[in-house]
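Pasting a structure here, questions to come.
Just one protein chain is left out here, and the rest sit where they should.
Presenting subunit A:
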Amino acid sequence: MEHIRMPKVENVRLVDRSSSRRIKVGTLYLTATHTIFVGKGSEDRCELWVLHSLVCNVVKHKASQSGYPLLIHCKNFQVMQFIISQESDCHNVYISLSRLSRPEKYEELYCFSFNPNVDKAEREHSWDFLDLKAEYSRMGLPNKLWHVTPINREYRVCDTYPADLFVPQSVTLPVIIGSSKFRSRGRFPTLSYYCKENHATICRSSQPLSGFSARCLEDEQMLQAIMKSNPGSRFMYVVDTRPKLNAMANRAAGKGYENEDNYCNIKFQFIGIENIHVMRNSQQKLIEVSALRSPSMGEFLMGLENSDWLRHIKSIMEAGIFISKAVAEEGVNVLVHCSDGWDRTAQVCSVASVLLDPYYRTLKGLMVLIEKDWVSFGHKFSHRCGHLDGEAKEVSPVIDQFLDCLWQLMEQFPCYFEYNEKFLINIHNHIYSCHYGNFICNSQKERKDLCIKEKTHSIWPHLWENKLDFMNPLFKPDQSQNQGLLRPRTAPYCFKYWRRLYNRFDRELHPRQSELDCLMTVKEETQQLEEDLALCEQKLAVLDKERAKTLYMQKGVLESKQALWSLPLDTSLANTPQDYIGGFIGGAPNLCLFGDKPKSSDADNSDQESGVADFSSHSSGEESLPSEDSVKDPDSDETGPNRA
């Protein structure tokens, strides 16, 4: 609380970014965990809750006539503009928020104060929702080829790896230790995915410390053992996901890549995914493009191209495809690494797994996959997401790219995923929100040291409870099971801009009627009908049998055909035109076509009336919004506080 210089500011204006004429006046509150804006007046009554941990940066803009603008950019791509009338108030809010949004210690994060109305047992239970041991046994492990090594139980061999790791049966402890010493950060080759059908595996590690000529017998034995663990193949792939130039540069630092001459029967392959810094810059450019206000088509497309974002997504996808094909079609083991083996390696292994295994295309499966390939294998969430105030150079949208790849796949294979894009967006939000403990810290060891399981809650059961919202109505489970390997196309035009994520809060940019919502409503209704049908049949049977006189038919809600799916339409928005006038005469933001003649009579009045009318319809329409949108009611699971 000591960071809050100004707990409350009145008469603050919230500017709608899509149209500067939509302004809400209200009060701004700063709490220990949230920025809250409460609109006043019954017409534009609204509440906006934003977690401090979601705030990416706060910017003061030049004073305008109406006051002092404060721009807040969030990690979930929400952008808010407040106008505060007093300069001192604005400055105080700015200073407070700048500090609040950059916590210095883990303990300051929201997940440590988030206290839903559940008891201790229930909280502990929430952490048992996912069980990686069960996941490995689903894959068919341990078996006679692979077993768990106890070597990292205390995180002594590799402090960024999980405690339980699968290695080939034949590998001895000295080999593991030797290999780990020859790998960056001790991240020795270990199993990520095992294909029951043909024994092929995806293994992961960090780069070898080969320099220009160093070699390590144990590491070579390790790879040999991995290759031999797959009885069907005579060689294995070693995939270095970095551009060749980067990998070669690393040699000068005593790191590098495997020399094919030293390792028996490996086929070495570079993939060329750029590093975290390139990706950070790329996303920054993408966000700038997505936030352009009424850009021309050319500006948008050129901006998209210049960001290079889709090129990077394509390269990650192609790496995943290469690996999934090696495993499924060639039946060959693949060892994947990059530099440290926690960014590109995590992306590529998990994309390949989704392509290979229909299980990861289910809700539970995706949770497990993220828990396994990302959380347990030490993807540095705290650094990459910038949870704490720290090195800006460590921040990078590595997991965003994984989610983006998934979305691209869902676009190409609409029937093969059990979850819908809302699920991905929700996960994205919670990775950054620090609302739950799952994505705090940089490794399993750190989480253990910080007693995350004892002090915070897990996101997964919460998402599971809301799974109805995240179901893809078009999912065909049987088909998906048979489908096995997904073979996405990778022509450039197959990769698209993910509007729902990057323009998540720009409601006016999305389709006014959602096919997804319609189908979900129909499916729900269908389920109700199935129950009704069973009930009717039962009653009829009873009536037929006994001709019972006492039975009273229950009047059903669904007696007459009524198209429920037409109900959730966002009609308020559908009925609100945008600024189509855009380029007309100096681009006046208001639709005041007679604007250059301010004194003219009724035409002007009617303009204003129409402006007011559609403003009010805009705000009242928000009542019917899904909780995903954080304007109005952010819903406790998103950005809202615990109201229990």
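Criterion: contacts are C-beta pairs under 8 Å (C-beta built on N, C-alpha and C of every residue); 3 or more make two chains touch, one makes a residue touch a chain; residues count from 1.
Throughout what follows, contacts and distances are computed from a predicted model.
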item: Chain not displayed: protein name in its UniProt record ("Translation initiation factor eIF2B subunit gamma", "Cell cycle control protein 50A", "Myotubularin-related protein 9" or "Small ribosomal subunit protein uS10m"); value: "Myotubularin-related protein 9"
item: Identified contact with the non-displayed chain, of A:159, A:330 or A:525; value: A:525
item: Listed residues A:10, A:260 or A:305, member touching the removed chain; value: A:305
item: Residue touching the undisplayed chain, where the options are A:173, A:451 or A:543; value: A:543
item: Chain not shown: contacting residue from A:37, A:161, A:374 or A:413; value: A:413
item: Residue in contact with the excluded chain [from A:179, A:290, A:324 or A:408]; value: A:290
item: Contact footprint on subunit A, counting only the chain that is left out; value: 290, 294-302, 304-305, 308, 310-311, 314, 412-416, 473-474, 476, 479, 489, 491-497, 499, 503, 506, 508-515, 518-519, 522-523, 525-526, 529-530, 532-533, 536-537, 539-540, 543, 547, 549, 551-553, 556, 558-561, 563, 565-566, 569, 571, 574-578, 580-584, 591, 593-594, 602-603, 606-607, 610, 614
